[in-house]
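Of the protein chains in this complex, one is absent; all others appear in place.
Labels A, B and C are assigned to the chains in the order they are written; within every chain, residues are numbered from 1.
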Amino acid sequence: MKVMLFARARELIGIERLEFEESMTVGELRALLERRFPKVAGLLKKSAIAVDNEFAEDALQIPAGAEVALLPPVSGG
Amino acid sequence: MKVMLFARARELIGIERLEFEESMTVGELRALLERRFPKVAGLLKKSAIAVDNEFAEDALQIPAGAEVALLPPVSGG
Amino acid sequence: MIRLTRDVIDYHALTEKVRRGDCGAVVLFLGTVRDLTGERVTVALDYEAYPAMAEKKMAEIESDTRTRWPVGEIILEHRLGRLEIGDVSVAVAVSCPHRAQAFEACRHAIDRLKELVPIWKKENWADGSTEWVHPGA
Partner (left out) sequence: MIRLTRDVIDYHALTEKVRRGDCGAVVLFLGTVRDLTGERVTVALDYEAYPAMAEKKMAEIESDTRTRWPVGEIILEHRLGRLEIGDVSVAVAVSCPHRAQAFEACRHAIDRLKELVPIWKKENWADGSTEWVHPGA
């Protein structure tokens, strides 16, 4: 799977897109990102995760090849 | 005083402006109009009376020289 | 700002006039002539006003709306005379710092205009007959 990063999360991590080989749930991905990037842990807790352009719950098993996105609280409009 | 007529009231009475010499209250004017023009009595009961561009209660004594208007229910917009 | 006019309402110009750097929200309402009222087919409307009082009441609505919400700019404009299907009969443009204010202020202004301003419309039905519209009468 690939994970797209946006806005402050992208700036703090300094990367636009992450790639992971392992299979995992949305909740496991959250935990992995928090461990890997502790400085965004606070923002992560407030962020949504989208899988293939849909908001996803922590229990969802991420399909192989899915496009995942880390969505900090939105501020459009 | 002069009394301006509008919309259906003007069409039914067939006159744009009435003139009265006597001094009277708004309520007395209503009664006078109902007697004089029985075919608009129903519309009159639903209409407002304005004195010098302000909605007026029946108790108001109409000042000499006032501009009075008979306002059927409005439908602008 | 308020205005009665017999010309086409240039709502684009009105909207530009209310835009301000200190207001993040603009709401524009347009009333337009519908082709149907219930089952009956309209071909045109004639709008008539008691002009002096209509302008006074519109100015009071502007002032009342400014008292209730932090309005940057507000413009109410109503057209008079013969209007055809789709024509804009009334426009209310409002700017405020935030969107809830702009929606509420615009809604309030058009609701009060329809309730208080001495303007009347006459339906010109497709069968050739005409009828003044007097709600509740």
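Quick notes on this structure:
Please note the rule applied: a contact is a pair of C-beta atoms (placed from the backbone, for glycine too) under 8 Å apart; a residue touches a chain by one contact, two chains touch by 3 or more.
Source: prediction; values computed, not measured.
Partner chains of the missing chain, restricted to those shown and counted over the full complex, are A, C. The omitted chain makes contact with chain C at the following residues, 11-12, 15, 19-36, 85-86, 97, 99, 102-103, 106-107, 110. In the full complex, chain A contacts the hidden chain through residues 4, 6-8, 11, 42-43, 46-47, 50, 53-54, 69, 71-77.
We take it that only the chains that are shown with their structure count from here on.
With each centre defined as the average position of its C-alpha atoms, the distance from chain A to chain B rounds to 71 Å. Each chain gets one centre point, the mean of its Cα atoms, and the points for chain B and chain C are 25 Å apart.
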